[in-house]
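A single protein chain has been omitted from the complex, and every remaining protein chain is retained in its original position.
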Amino acid sequence: MRPSKRAPDALRVVSLERGIAKHAEGSCLVKFGDTHVLCTASLEEKPPSWLRGTGKGWVTAEYGMLPRSTGERMRRESSAGKQSGRTLEIQRLIGRSLRAVVDLVHLGEKQITIDCDVLQADGGTRTASVTGGFIALHECLTWMKSRDMVGPKVIRDHVAAVSVGIYRGKPVLDLDYAEDSEAETDANFVMTGSGGIVEIQGTAEGKPFDEAELTAMLALARQGIGELIEMQRAVLG
Amino acid sequence: MRPSKRAPDALRVVSLERGIAKHAEGSCLVKFGDTHVLCTASLEEKPPSWLRGTGKGWVTAEYGMLPRSTGERMRRESSAGKQSGRTLEIQRLIGRSLRAVVDLVHLGEKQITIDCDVLQADGGTRTASVTGGFIALHECLTWMKSRDMVGPKVIRDHVAAVSVGIYRGKPVLDLDYAEDSEAETDANFVMTGSGGIVEIQGTAEGKPFDEAELTAMLALARQGIGELIEMQRAVLG
Amino acid sequence: MRPSKRAPDALRVVSLERGIAKHAEGSCLVKFGDTHVLCTASLEEKPPSWLRGTGKGWVTAEYGMLPRSTGERMRRESSAGKQSGRTLEIQRLIGRSLRAVVDLVHLGEKQITIDCDVLQADGGTRTASVTGGFIALHECLTWMKSRDMVGPKVIRDHVAAVSVGIYRGKPVLDLDYAEDSEAETDANFVMTGSGGIVEIQGTAEGKPFDEAELTAMLALARQGIGELIEMQRAVLG
Amino acid sequence: MRPSKRAPDALRVVSLERGIAKHAEGSCLVKFGDTHVLCTASLEEKPPSWLRGTGKGWVTAEYGMLPRSTGERMRRESSAGKQSGRTLEIQRLIGRSLRAVVDLVHLGEKQITIDCDVLQADGGTRTASVTGGFIALHECLTWMKSRDMVGPKVIRDHVAAVSVGIYRGKPVLDLDYAEDSEAETDANFVMTGSGGIVEIQGTAEGKPFDEAELTAMLALARQGIGELIEMQRAVLG
Amino acid sequence: MRPSKRAPDALRVVSLERGIAKHAEGSCLVKFGDTHVLCTASLEEKPPSWLRGTGKGWVTAEYGMLPRSTGERMRRESSAGKQSGRTLEIQRLIGRSLRAVVDLVHLGEKQITIDCDVLQADGGTRTASVTGGFIALHECLTWMKSRDMVGPKVIRDHVAAVSVGIYRGKPVLDLDYAEDSEAETDANFVMTGSGGIVEIQGTAEGKPFDEAELTAMLALARQGIGELIEMQRAVLG
Partner (left out) sequence: MRPSKRAPDALRVVSLERGIAKHAEGSCLVKFGDTHVLCTASLEEKPPSWLRGTGKGWVTAEYGMLPRSTGERMRRESSAGKQSGRTLEIQRLIGRSLRAVVDLVHLGEKQITIDCDVLQADGGTRTASVTGGFIALHECLTWMKSRDMVGPKVIRDHVAAVSVGIYRGKPVLDLDYAEDSEAETDANFVMTGSGGIVEIQGTAEGKPFDEAELTAMLALARQGIGELIEMQRAVLG
């Protein structure tokens, strides 16, 4: 029995609220249950310096948590003077995941930054960030298309992410914090709308897992990501 | 004529939404028009080291802006590796303002941190932070009282803040960004429920101002803060 | 009775010693009693990057305290790796105050940096810095005029600053450290030679102040700044 | 055909040289072809502060690259003032991998730090670090056992790691830099001596991968790690 | 001919002004010609953590330059966020030099910090700092003796420093900036009142030097330091 009473293959209540930031070129407030992440897309008219002259653009991500998004207040990273390894790892993952569905040559020499700021955390902030970040990115590219700044083929597919774990010996989908902190294995999957795998990160927190468990987790992830991508399609109309 | 068509003495639409953060001991989402600030209060059971053994507690504040809360994306301060002078100045002001109405001896050897994170900015983020931060602080102290952690007299009064300026030669209340960036003089006032002045910060951005203008700005501030404190009273029941 | 036996409206002994730095384009050693600040002006032939191409110049300030300028040795900020919020707040105030009397278009695409380094502190270092910084700036502009680098109308007025406070219930002028650390209210005023107010920063350290006290403090400040500007005129000949 | 002419399932020439650091409690110079990593184990008699009083110990890892271990000289991270996201991500992986086979309760309140410094890089530095880091850790624990500082059951199993990728459409084992920089998918596997999976990190650099490819990569990894663990057994006698 | 017209073995005009800092336990404004350094001594009642429980104390030094102490304004190190290698090297030299004449066991578990802040620079700031720092240290120890905080034998000898160089082929004493920037060899000597050598740092900036030149420089240094120590004796009475 999961702490939340959910079935093993049930996502939390998910919502994707578009266009909520007054200033950004794209935005989405994504909620996976009590995990709330505000995603914004910011367009910069020039690419990072190492891409100048190549004709290619870039999509990158930054991630942060409000100090009291968590059960215990965390020290503000700007005050600590640096971003933690966890923060850097997560924002690298979000950036890689989003770039996997963007044609950077069609984007041209521009940069889009997806900021994912966790307003409230209850497990799965990185997977919510990828899923909501895609909506912010999509809005930004639509905004650009309406201004003839890019052609129609910049986005090649949808992308979304979900966590899966082995909790009390059973594979479960979309872990909340109560499960995550106790799970034997915790894995994050990023997949596209056409079912390709973009990223797998699986870690045995307790005892190692085996191939059968990996296969079961993959099946759950595929189902959950399928549902998330349906929601993305619905909200993008 | 103000860009927003408001009367010179009209506040923007203000809302104070209590109890919106799952984890924090107190919280408030404050909106002054399009300026939205999420305020949370976090209790720590011990005071800063320089107060240990004195019997006194402390209230402090931290302030941050989401990178795309503004018209142009700002660099994330955690990535820059330090907080700007503006950030430090604002969080010092918020802390001083809230401490002005708290009896630190009655609080006892504890610390309350008020985090004010700007989700969206349109001028007046520091005054919204003081006004909403008071609600978060009040909720936290109520939470503590219900657990017999403090006595009834910890909060001595309400406190709220508003900006006033000289815009195109006329004193106006509660400047939004369009006015703020053009005002000749910009002043922030912090006042208590009983009308005492806690803080004045007035700066001539263009030509210097005179005593008559200062008096006019003070009158506008007194009226605006009076209205804000009424709203605080209403939301705190 | 003030600890220093001064009358409520008496400045400390003030001295302004010009031209004391061998290398700088302008300099002044300013003393407000036992508060001693060395101010230098450094000319740079190009403006900050965000002003390039605008035809405008910039005046900025930096502030520091020698580690043992104070009663207890303070940690050296270069060793701490960052400037404190107080330092940043003060140098922003000095810069704003001096820019208020300079025509940045007439200055042209150049930058003048006023360094204010506190050799010894006894309260009022920021007001001494503004008052002495003006002399260093004026010397620098005279040096530039003598080389035909600027026209005659770059400086529009004098500017000086003084602190005022409510000490044991009475308004007093130019607080020293003994008063400052006990005052109920502490305010800094920056005013021009023609009597305009450039900046007010007033903070209730103990109980809030009222409009009558604000008015009384303003009157004291106006008198004190008047005297300081007379001294500036005398020393500049 | 692989650039190195290796068969798809062939490791590079691997060597594990034990006991090569005069001062460390354990050490290993590990070579995966031209990738050379010096691993040392350092014992500290007390655990990190958050474990004090729990009876448990800790194993952690730090990772660095010499500036000219790579084809282009990289900036020294100590001079840059911070460790990159990649560095932090790798050292977190090494630490998690080694902790997976250590009984932290049997270790007791101590900390072992595994430093993995890349003397020369040619792809696969993180997998070489895990594989060689295990030898340094094992030596350290043997050193401790010989001094009766820990009991016999601290290490529960072997652990080693290898990279696998999809290169020109085919799964290949143990990528060198020439392959890694061109591979469509790059995955790192960490497994124990008894065949359990400790960590999977798979990333599609080009097009997404599917379940069949994942299964093929897992099979290659299992074989490669099996061979590496045989070498570990041989060198540990 | 030296730019300053001095004889090869002539010091600049040197002055040592004692007791000039209101707050410090010891202080000296030292001038070697146009090089002016303010030295203060600050007593802390406990030693650095690595000396606790040993019965020994410590003397350390910190060094800084005001931004416009030099011909071109230098960036403020607190703003740059770190001290330069040159700064660290100089303050380590000053500390070592002063410790050479202090009995740290007789000092007991305390720490004295000598801050040497360069108000104006014209070559030889580190040698002036050692020479003036000794006076500040001596004053501090006298202050402590008068309070029975240390016994009489804490200081074992005088210590002073001077620079010597090979300028246009000839050994010269006490280089100013004009000579220093052109000298083929630049050497700093630190010696005690009884003639012992505490430190030699000699660097060939142009062509290497030979033993005869080293001997000649040593002779000049011995003479100059003898004169400086006479002045120290005079000022200390």
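Assorted remarks:
By letter and in written order, the chains are A, B, C, D and E; residue numbering begins at 1 in each of them.
As a convention for this text, a contact is a pair of C-beta atoms (placed from the backbone, for glycine too) under 8 Å apart; a residue touches a chain by one contact, two chains touch by 3 or more.
These numbers were taken from a predicted model, which means no experiment stands behind them.
Although it is not drawn here, the omitted chain touches the following shown chains in the complete assembly: D, E. Only one of D:Q120, D:T142 or D:Q223 touches the chain withheld from this view, namely D:Q120. Even with one chain removed from view, chain D keeps its contact list with that chain: residues 21-24, 27, 34, 38, 40, 42, 44, 62, 64, 66-71, 73, 76-83, 87, 113, 115, 117, 119-120, 122.
Interface residues of chain E with the unshown chain, by the touch rule above, are 82-86, 88-89, 91-92, 96, 100, 187, 191-192, 194-204, 207-211, 214-215, 218.
Following the convention adopted for this analysis, only the chains that are shown with their structure count from here on.
Computed from the mean C-alpha positions, the centre of chain C lies at a distance of 33 Å from the centre of chain E.
Annotation for chain D: residues touching 2 or more other chains are 81-82. Touching pairs of chains, sorted by label, consist of A-B, A-D, B-C, C-E.
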